[in-house]
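To start, I am sharing the structure in question, which I have written as structure tokens.
As you look at this complex, bear in mind that one protein chain is not there, while each of the others sits in place.
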Amino acid sequence: MNETPNTTPSEPELTLAEARAQLAKARGRNYWRSLEQLASSGRFHAMMEREMPKQAIAVSEWDPIDRRDFIRLMGASLALAGLTACTKQHEEKIVPYVTAPEEIIPGKPLFYATAFSHGGYGYGVLAESHMGRPTKVEGNPDHPASLGAADAFVQASILQLYDPDRSQAHLKLGRSATWNEFARDIEAALSPLSNGAGFHILSETVTSPTLAAQIRAILEKYPQARWHRYSPVNQDNALEGAKLAFGSPVSVRYAFDKAAVVLSLDADFLSHGPGHMRYARDFMARHTPELGKKMSRLYSVESSPNLTGAQADHKLSVRASQVEHIARALARGLGLNVALGDTTGHDEWISAVLRDLKRSRGEAIVIAGDNQPAIVHALAHAMNDALDNHGKTVELIEAVEADPVNHSASIKELSTAMAAGSVKVLLMLGANPVYNAPADCNFTDALAKVPLAIHHGLYFDETAKVSHWHLAATHYLEEWGDVRAFDGTATIVQPLIEPLYGGRSAYEVLSTVLGRSSRKGLEIVQEYWKEASNAGDAFDSQWRHWLRDGVIPSTAGGVQKAVAKSGFGSGAPAPLSSEFEFIFQPDYGVWDGNYANNGWLQEMPRPLTQVVWDNVLLLSPQTAAARGIKSGDVVKLAVGSREVEAPAYVQPGHPDNAATVYLGGGRTAAGRTGDGTGFNAYAVRTSEQPWIAFGTLSSTTSSVDVVTTQEHHSLDGRHLYRIATLEDFIKDPKWVQAYDEFGQDPTSIYPGFDYSKGNQWGMVINLNACIGCNACVVACQAENNIPVVGKDQVRRGREMHWIRVDRYFGGDPANPSTALQPVTCMHCENAPCESVCPVAATTHSADGINQMVYNRCVGTRYCSNNCPYKVRRFNFYKFADHTTPSLKLQRNPDVTVRSRGVMEKCTYCIQRISVARIAAKKQGRLVNVKQDGLQTACQQACPTRAIVFGDINNPEDDIAKLRASPLSYGMLIELNTRPRTTYMARIRNPNPELEGSSSAPQQGEPV
Amino acid sequence: MSASAPEKTMGYVEIPEVLDLHHTYDTATDKINDVILKKKTPVPIAVAMGICFLLVGLLFTTITKLVSTGIGIWGNNQPVAWAFDIINFVWWIGIGHAGTLISAILFLFRQEWRTSINRFAEAMTIFAVMCAGMYPVLHVGRPWLAYWLFPYVNVMQMWPQFRSPLMWDVFAVSTYFTISLLFWYTGLIPDLASLRDRAKTRVSRFITGVLSMGWRGSARHWQRYDIIYLLLAGLSTPLVVSVHSIVSLDFAVAQLPGWHTSIFPPYFVAGAIYSGFAMVLTLAIPVRSYFGFKDFITQRHLDAMSKVMLATGLIVMYGYAMEAFIALVYSGNPNEAFMMKNRMFGPYAWSYWMLITCNGVIPQLLWFKRVRLHTPTLWVITVVINIGMWLERFVIIVTSLHRDFLPSSWGMYAPTKWDIFMFIGTIGFFGFMMCLFLRFIPMFAGFELRELLHKKKSPPH
Partner (left out) sequence: MSETDSNPSLYAVIAEFSTPEAMLKAAEKVRDAGYTRVDALTPFPVHGIVEALGIPKSRMAGLVLTGAIVGCIFGFALQTWLTVYQYPHVISGRPYFSWPNYIPVIFETTVLFAGLTAFVGMLVRNNLPRPYHPIFSAPRVEDATTSKFVILIEAADPKFNLKETTEFLRKSGAEFVGEAPFEAADTERNRAPLLS
């Protein structure tokens, strides 16, 4: 910092705020350009001179400052991700997951077990670290909620770590401040309060034992203090339902692998909820046809098209408010004492389902969705009880959430207190209520009445902007902590990297509140577990095991014996209303808005709609037609006096006279990526009607373009996706290949290449198992450094995803069957792309992989034209961000970052294959995928193991068996491409009594 | 006829169709040479040049933008990875064909009427191929590496891939350009010589002297000259057929429905000649009136060329008919059938029916002699045909690509302003080169005209 500022007197001084303002204006690549301009300007140097001394103090407290750190922080202090290129290994001892050498071998990644928390619940993960630089997150096979899978949120969390928009300094009234200042301020603010009266803490769902213990400690120290909780997507209804049914807030753990019949009452258990990955795995284990195994059957009552409904053997698409009435009818059918609601006109369906349920007592599951009222949950519990599923397919465990409360009530209570002026100090941990609090709370106005509002979060978000203090939080890969999974299993969260931007964890915040500001996360967490485990001297070795395994044994919630009370349903329900109905759903991509600034999630095609970069309002084709609304038209939705405008999207299978409203859009302070995407549905979401709201929908004159990655929804009579009922399949097992005009092996004038020797790679995608969650898409993006191209480029059809999940509708548009088909490079043995490349930039390897040679590609795009599967992706521009340093850190060092003008596509994760091959070669043997633990990124991420990769020459390999199955077929093999990636046809297991009814999906006539 | 009395006979020979026989060797030659030797540039040429120059500027702007930011500025996408770039490439190449055809094939067939348009048509060929050549180079993602398509010895020890139709294109187009240029230049040598001998200034004499390479019309030279001119014509004839056949293989070899068809080579060649003749007329009609060359390019020429267009036009229509028949009926392939239905009734149906109208319906007017001899109408028809032939390539490329095997990957294509700039830019470039040619190079094969004049005046005894 010795160089003298070359600032000219004519230039006015640049202030921190001004600089941030300048940067905030800029967008995307443009932003970085302007950043460099800024950084090179004389005014910048001058300002650094001014700002630095303050930072120097801030630094010196928490570690000895050397020049590199100094420069690093100098950058951080200015919201310059641009300058924080250098990172450090954490000092404390953390333990590799595998028995890898303690010291890092350059080029060899290490994996550490930790846990990602989503909606407050933990998902065990293994974080891949290259030279102390986390680059990817995989599922932890030993963790009950993951079993090795990792959904889109888990995958994308790595990008959040390196997000240049993360808040990079503690701010007091908008100016960077030190931790000590905060400690002083909070102490000064709390001491005058008698017993902490007026001290309120707002957190999201908390399952962390340590954090809960800390808060309890605070509540002991300040008996009058209050702890509020609010997650916009919460389990309130489940909680209240459990109270109704059992009198206590128990959690439920389902065993779908034991269930022969599953009835979902508007529950999207395959893609939502703390246990969804585990549930999907278990469910599919039973729902895929296997010899000598009884295939389970899924009935789904859904108020909005969801992934569970897409898998259903029978789907009933009804308005959300009807579900309760159907549930009552079912309950009554099972002989429970409940008042019947109005008739819904589905009696035949209901009775058929009842018969099926009764046939499978003890191996059925009735599950209610989080957006259904408490009564439906209670009824579900009662039905499970009546079918005596308890203890078999359904287990009650003590609540996983610490001191569970009703979030809506809790936030309401807080805002009332704030409005009344009785809140003196408000500490908000991670929450962003200004954006997502129920509209009727008027949270923002109420917050203005709070003398000291402290916000702790990853981003300088909507709430942070109007708070007095903003404390930069640590990302879970930067902090020590713990978290519990859906079944209660606890995991220690261990950091892989020193906080990039000098953030502090919630544990450290609370510790500071307790007056011990110097304590670090590790001490805090260890202290709790020392006590909890009372292992004494053995603790250290135990601790090491916990860290290594990623789970703390026997922390799963203990099974509760409880019997459902009766009588809760005896009161008659509200009659069916014909009012227009809005169903609030978390967005499949940005969830409740938390992930709005995550490019991977924004660009991930939302399952079923394939919409990117926006949250939309879904309407049924009938409703849309009746109101003359087309996809992309802007509609105005009004709930009570509140209104918001949203882009409509017409979705086949949506119930009529209702609309699904996705949350998570319309952020104003999410960051450069998230701002201005979608619309803010919280504006009309109230604490009384958080999930199902009645209101009015009116069309406006304006329209926007809603961008999707798939414009055509019909299979157009082509046999690309093959599906049949179990019966038909048993009648004619050869049915699948019957479609192939020229048989399985069309003749060619060329002898063809000999692939009979060595490893020959292939992939099988099991259409029975695929639930279309898009975990594979994001996993691939993370593994292969696939760039984000932005809404406009996607609109032009230039998305870069190497694997995509195609979605087709068949049958009746009112209640269509949904076909979900992952498509990636087929690695055809006779690849049409190869022969047309004039420079041999794409050729075939001896192990049967269709390779892309980036350096050789000149970009004629002929290969893409000649690819029947259209899986090739072209860099029309320099899509990869070569400029943002923090994003460079995230990249997988084993994969080339493609530049402008070259073609790219799926490589079967050739970098992983190479690692395995090298290992195998050393021992002079062929690769064995099981022995070498070789998996492609998509395969590893898949919650349902729908993707199987392996050596087709190895008869022991799973893939060999699958390819031999009668269900196996290749797409477009009549072109004699001889694809290495093949599919397993889908088998449905409909109830013979209902077959033919509209609820049974037919195979694909055009919609 | 006696050698002593040619002057006397001159006045009494009646006018043949291909040439005004009032001309003597001198007047004919001077008329050609004067365009070049006289100081003033004719106004129409000057104006045309000015406009074209602006368009050339636009072309270079577009190319700069293209190379500096990437072909993303075009409308190309997935699945339509080829669009205007290849459409224009094929269109220009097609236009080029008329030149070679006229100079080579009609030469072999001893068609007298070719003599007064061949130089002109050959020039057109060369400039059209130049325009065409820009596209394959600039449409690739990394134009600065386009030279990798040539098999040259390099330290990377890498070589091109000869199974790719694009490699065949590289050879076909470069060979075509080279041979056309040689053929053209060979024809020019004697005329440059006569230009040299008529030059008024030392500078013009020097330039023409250098270009004519000291040609003096020696009998020995003429003997060899005759032979190689014939041979070059013989070589160009299969070449002109091969070039567009190979271009058509870019599509025929691919397996995309709408591309993968064996009738493409003949159908492309016919189309090329069709558009080529149309372009020759589009240019020749104004030129003959502005420069007063009606006595060299007579109605007879227009009539003959119209007939060629009518014939090739019918072949092309037959091609469309067969294409539809094979796809819908004969192949029994659902993908093929869908492709054709999509062409006729899909989102791009307008382009298909416009194509049928421009290439199939309107040119049928050429059956009538009155239309053939009514120059303005004829000119309009030729322009319509040029549009039609462009649409043909649009239909083949875009409507086939935008909906292929997997409905999930179907998409739409729309050109951006840069696509259009690039196209009209090349048109400007073509026009500019034509203007330079008309101004500075003999636009008629003088020695062949003199030969023809001699043949006409004194039929061999």
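General remarks:
A and B label the chains in the order they appear, each numbered from 1.
By definition in this document, a contact is a pair of C-beta atoms (placed from the backbone, for glycine too) under 8 Å apart; a residue touches a chain by one contact, two chains touch by 3 or more.
Since this is a predicted model, take the numbers as computed values, not measurements.
Only one of A:A819, A:A840, A:V902 or A:L934 touches the absent chain when the whole complex is considered: A:A840.
Annotation: of B:T41, B:S331 or B:S458, B:S458 touches the absent chain (contact as defined above).
Remark: the omitted chain is touched by one listed residue; of A:Q560, A:N830, A:T883 or A:Q911 this is A:N830. Residues of chain B that touch the chain left out of the display are 1-4, 6, 24-26, 29, 39, 151, 157-163, 167-168, 171-172, 174-175, 178-179, 182-183, 185-186, 190, 193-194, 196-203, 205, 209-210, 213-228, 231-232, 235, 238-239, 242, 246, 249, 446-448, 450-451, 454, 458.
One chain of the complex is left out; on chain A, the residues touching it are 748, 750-753, 829-832, 834-835, 840, 843-846, 978.
Definition applied: only the chains that are shown with their structure count from here on.
A straight line joining the Cα centres of chain A and chain B is 58 Å long.
Interface residues of chain B, counted against chain A in their complex, comprise 69-72, 75-82, 139-142, 145-146, 148-149, 158-161, 163-167, 170, 250, 253-256, 334, 338, 401, 404-412.
Here chain A touches chain B in the complex through residues 710-718, 720, 793, 796-799, 804, 806-808, 821, 823, 832, 835-840, 856-862, 864-866, 868-870, 872-878, 900-903, 972, 975, going by the rule given at the top.
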